[in-house]
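A single protein chain has been removed from this complex, and every other one stays in its place.
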Amino acid sequence: MNKEIDKIIKTLSNKEYLDIVYHSPVNNELMPSHSKLKDIVNLFRKIIFPGYFGNASINNNNIEYYIGVNINNVVPLLKEQIKRGLYFNCSNNKNTNCDKINKQADLITLEFIKKLPDIRKKLSTDVIAAYLGDPAAKGYGEVIFCYPVIRTLTNYRIANALLKLNVPLIPRIITEMAHSETGIDIHPGAEIGEYFTIDHGTGVVIGETTIIGNNVKIYQGVTLGAKSFPIDKDGNPIKGIPRHPIVKDNVIIYAEATILGRVTIGENSIIGGNMWITHDVEPNSKILQR
Amino acid sequence: MNKEIDKIIKTLSNKEYLDIVYHSPVNNELMPSHSKLKDIVNLFRKIIFPGYFGNASINNNNIEYYIGVNINNVVPLLKEQIKRGLYFNCSNNKNTNCDKINKQADLITLEFIKKLPDIRKKLSTDVIAAYLGDPAAKGYGEVIFCYPVIRTLTNYRIANALLKLNVPLIPRIITEMAHSETGIDIHPGAEIGEYFTIDHGTGVVIGETTIIGNNVKIYQGVTLGAKSFPIDKDGNPIKGIPRHPIVKDNVIIYAEATILGRVTIGENSIIGGNMWITHDVEPNSKILQR
Amino acid sequence: MNKEIDKIIKTLSNKEYLDIVYHSPVNNELMPSHSKLKDIVNLFRKIIFPGYFGNASINNNNIEYYIGVNINNVVPLLKEQIKRGLYFNCSNNKNTNCDKINKQADLITLEFIKKLPDIRKKLSTDVIAAYLGDPAAKGYGEVIFCYPVIRTLTNYRIANALLKLNVPLIPRIITEMAHSETGIDIHPGAEIGEYFTIDHGTGVVIGETTIIGNNVKIYQGVTLGAKSFPIDKDGNPIKGIPRHPIVKDNVIIYAEATILGRVTIGENSIIGGNMWITHDVEPNSKILQR
Amino acid sequence: MNKEIDKIIKTLSNKEYLDIVYHSPVNNELMPSHSKLKDIVNLFRKIIFPGYFGNASINNNNIEYYIGVNINNVVPLLKEQIKRGLYFNCSNNKNTNCDKINKQADLITLEFIKKLPDIRKKLSTDVIAAYLGDPAAKGYGEVIFCYPVIRTLTNYRIANALLKLNVPLIPRIITEMAHSETGIDIHPGAEIGEYFTIDHGTGVVIGETTIIGNNVKIYQGVTLGAKSFPIDKDGNPIKGIPRHPIVKDNVIIYAEATILGRVTIGENSIIGGNMWITHDVEPNSKILQR
Amino acid sequence: MNKEIDKIIKTLSNKEYLDIVYHSPVNNELMPSHSKLKDIVNLFRKIIFPGYFGNASINNNNIEYYIGVNINNVVPLLKEQIKRGLYFNCSNNKNTNCDKINKQADLITLEFIKKLPDIRKKLSTDVIAAYLGDPAAKGYGEVIFCYPVIRTLTNYRIANALLKLNVPLIPRIITEMAHSETGIDIHPGAEIGEYFTIDHGTGVVIGETTIIGNNVKIYQGVTLGAKSFPIDKDGNPIKGIPRHPIVKDNVIIYAEATILGRVTIGENSIIGGNMWITHDVEPNSKILQR
Partner (left out) sequence: MNKEIDKIIKTLSNKEYLDIVYHSPVNNELMPSHSKLKDIVNLFRKIIFPGYFGNASINNNNIEYYIGVNINNVVPLLKEQIKRGLYFNCSNNKNTNCDKINKQADLITLEFIKKLPDIRKKLSTDVIAAYLGDPAAKGYGEVIFCYPVIRTLTNYRIANALLKLNVPLIPRIITEMAHSETGIDIHPGAEIGEYFTIDHGTGVVIGETTIIGNNVKIYQGVTLGAKSFPIDKDGNPIKGIPRHPIVKDNVIIYAEATILGRVTIGENSIIGGNMWITHDVEPNSKILQR
């Protein structure tokens, strides 16, 4: 048995069998760590929603200590992961200079921390929207502590801020974490306004170039996707072209509706469940199942 | 760098930035613990399906020891979480008297334990239904050990029993756990009869006031949801109004069908895949895709 | 309180209450372990995608050591789980001879290890397909490290190989693990060709007897399911009858489409989103939403 | 085999076999937890020696956050263990009233926290003494971070303060923890002045009623023990009688010396290695091996 | 750097460098596990001293469940370690037949379990002796829960019983565990009567062929050792010759006393601290420091 296994080992270590599947890092830099990123997101959850997350005996007198420690602790952890993301990117672009990554990671981390008050503010509008949108909700607390939409949007809003700071890989990992936990797949590149909520959520897809206004509500199974995408002469999809919907303020999209392509859903519109939309929708429209 | 970070800490600890997102507990009582509730549900799984869950060397001679220890162990764990749920509720309703919570938690825990035989009985009918409903199933054992539907229904039937004992927050956490693992979102308030099964399951939504009879089978992506809900003069949704479907005995609902509002699906009916239903359906109907 | 709890313990340990829900093992053999199987799949991920998974400081000089150790470590772990699967099967088929299980597990483990190069080869085609199919993808690395489709297909391709070696229970556990993490439910019995990809993926169902050709792409919410299944005279579903679709090479199936029954989707066809198909589709067809 | 094992189980659960070895708690109160007490002592180590213990990125700007959080976190943990100690005591003294234990535990915890600055002050004199007493020491940092004497004295000074607040059981557990780690056995009841140090330390014994002045240094294997103790009419040793040595200021006691009984070693004395002392020693004496 | 490291790897894997330090197992059987043996000893502690160890909510009604589960759980764990010990022995004695080890391990495990009531009985006499021998002890409970002597004797009495059942390696590991925790080094081969106690204990050595009667008390640093031992013609020490002291009933040996060789300390004798004894001592003697 040993010999046969050894043959397999040799095969699997062989250069030609490693094409595509093997990552040989620059400078022995490690890949980003899924579990550390989970810890980091959990630390942000404690910072954003103090008293709800973190088993701490927090109160009005000591809250500054807890916020202070959590932020001081998250800074080096986040910096390390950002650095790994930058190195990963660098090692895939051979002629890039990887020397300044350490300083870059410091700067990005600081910029991100500065955005936390804004992230918290947006999430608190999402909490209100989720509460107002669900008669089953008993209060803000239940929404913050139990609702998948808040879990997802916390990850999304963190990931979106990191993406805008040009952090590679990490934003996608953070939204995929939420995707795995809640079945809601929001690309970190999507832009989403305030007072946003998703009910139930499983199966929701919000694509990379989607733009969503304020006060929008969507239900489970809704897709805001691309209709098609152009391919370059080598057969590779062309990156960065706007190809997902624009959803204006105060729109409601019911369960399982599918909206595809760079179309605009005008403000105050209602899209019925199961609808299939590939064209613009006028403001104040009500498009329902026949 | 330190100064800028410190400024953010002060901002995030500032009273006005804490509105909505901050929970200041009564008596330093902790929030319910997701991970302890996971342990508790796992203990119930060992009690309900002995030999399948729990790595114990269980057999006919020693089974009473194992059931005995698992129940004795789960009692204080469950009581603690129920207590936390009651305190959470209390701290959100300032003029309530929180003094009797400890005794209340003792009583509720005992009442819940008494319901375990009934929960097991119902789950064993669900196991049969899942086995009979899937040609790919090799036996009851595979269904109990691998099928997401049994995992979900175990959580749901526990959560439903706790909700009926007026435990706040905990039931929802327990069903959301299953939602996250299986993509099946059953509100703990729904009422579901015996011999119930869900095939595949991802995307299923069963709302708070849904009533399901015996021997019902549904497929992935089925929604039993609300069509709309009334709002009070302050703009808050009115709680507790029946707004989800009633599904009678022996109904089958195929994949991606959506049934909305307080409508009744009569017994022995079949609802085809992808159907969109917002009105009552006569008994013995067969409503299919055109 | 103690007396009442004791009564419940006695009830739950009582033979008549244990019907259906209780597993009494042959020879005290343990059930397969979900967490060990998770470890095993993670070890395979390290073997298949070296440098991406495993925190190791891997490089061109030492890769053989890492592959060597990971394979040597996974062999006894996998053998143990296969053995448990075989014993579980055996204890459910009382008149089977369980004596040779140990040797059988050794042989199956070896046969499985031999298939690893082929599994890696297929997965590398899936990586290419996922990259080419998504303009948001930055490179192979991001696809391997972050995309749920690769996570799912890794589990599926391992599970499928184990199923072909007649390992009971384990394959299903491994695909359910992926189902839980990604919302993509592929039965281990399905046959899937090379260059396969799924975008977003939540809600996808691929049934037990499905056959998929090369270079097929499907989107979230697609079902390749059974339309109905025959029942034997005892009311039990008849096992093993082909009842899921055959999808030929170069087919694209858009979001939420449902294809049911033993129908054939001819090569180079495109099935539009939300379509409901229960009949054969000619090659080169384009079936779209009206 | 099962029957024989069951017989042993019945025997071991039988009342007459449980005499002496069985603890049946009041109110289901748990025993103190060794591992929680370890965590608590580690938290105190972080509070007393910030920057040395705790992986935190502590600096002059954020130190108050870290001290603040560590103290806020240790308070409920310590209170819980003190409560368990009090309940244990209570359940062993049947006619005591156990009702006020909760409040008592709150008060004791607060009193203990108030003593922390004094404990830190004394330990910092011990650090100086250890550094000055060992030519191998490179600096205060090495002494704090590596030397068993500081580890032991930290536990001892915490335990001694708890004992003076009449906490049962916990002080002894804390000093035994240090005994196990360092081989230095200091009873929490001993009284020890400032600038105390022990070199190497293994085998040192310092008994319950020992009194040690300031600036005393002892070496490995030194015993400050009892010579004998009176027994009451029931054959039980009489508690609380002073029976261990008094060691005055500026005394050095070399390795393996044994000093027994309520004798006084006068100030500025030197006791040679291996000496056996059972009588008073004049101040300024030098008692050496012949 | 990589090349140099690789050279070292090759050197360290080279056959000639592996002499003496390398263990190549029979049948891939693992070495005994220190951490599993720690778990096993902890399980025995829970069985022997119920209510003191194990965080369980044990009481008079449910104690049989807890004892039952702990014994049922410890049986397969212990059997596995015994099996490993037997295989280790077997692989070092090449011409032994290793086939029957599995059955042998079953039998030994059962025989050991049968001895538990006797082990508990002896340990309860040790608890009494420790309590009566120390004026600082507050009660049996403190002795059981905190005193190193009871921790050590629990390990020793378990190890001694296993050694008498001819289990290789495991007994020594178990006593070394206690040696590491308490500084008390009792060889599992020593024979020790009832009502035995050791005060403080660090530095105590009790050799392989020592025989100790009932009601003996010793203090820290006492050695019951060998004076010398004969060597065979190959220079190897001859095994199994009685070479350690016999200590009769009711003897007290004070701190740091050393007794060497196969001498007998007659009953009711007192050996003073620091004494050096290499000859027989008459019954009722009192041998003290001059």
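Here the chain labels run A, B, C, D and E in written order, and each chain numbers its own residues starting at 1.
Heads up, the rule we're going with is that contacts are C-beta pairs under 8 Å (C-beta built on N, C-alpha and C of every residue); 3 or more make two chains touch, one makes a residue touch a chain.
Nothing here was measured: the structure is a model prediction, and the numbers come from that model.
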Of the chains that are displayed, which are in contact with the missing one across the whole complex?
A, C, D, E
Could you tell which one of D:T11, D:S124, D:N268 or D:S285 touches the chain left off the display?
D:S124
Contacting the left-out chain: of D:P32, D:G85 or D:G203, that is D:G203
From E:D185, E:D199 or E:E267, residue that would touch the chain that is not displayed:
E:D185
Touch assignment to the omitted chain, from D:E142, D:E194, D:D249 or D:D280, lands on D:E142
What residue numbers in subunit A mark contact with the hidden partner chain?
2-3, 6, 9, 28, 59, 61-62, 65, 76
Identify the residues of subunit E touching the omitted chain, counting contacts across the whole complex.
1, 4-6, 8-13, 17-25, 28, 30-33, 88, 92, 168-169, 172-173, 176, 179-180, 183, 185, 187, 189, 202-203, 205, 207-208, 221, 223, 225-226, 229, 235-241, 243, 256, 258, 260, 274, 276
Using the document's contact rule, name the residues of subunit C that touch the chain not shown here.
56-58, 62, 64-66, 68-69, 72-73, 75-76
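The rule is simple: only the chains that are shown with their structure count from here on.
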Joint neighbours of subunit C and subunit B, given as chain labels:
A, E
Can you grab the rotation angle between subunit A and subunit E? Superpose on CA, round to the nearest 5°.
180
Determine the centre-to-centre distance between subunit C and subunit E, using the mean Cα coordinates as centres, and give it in whole Å.
50
Chain-centre distance (mean CA atoms) for subunit D and subunit E, in whole Å, is 27
Would you kindly tell me how far, in whole Å, the mean C-alpha position of subunit E lies from that of subunit B?
51
Touching two or more other chains in subunit C are residues 6, 9, 28, 59, 183, 202-203, 221, 256, 274
What chain-chain pairs meet the touch criterion?
A-B, A-C, A-D, B-C, B-D, B-E, C-E, D-E
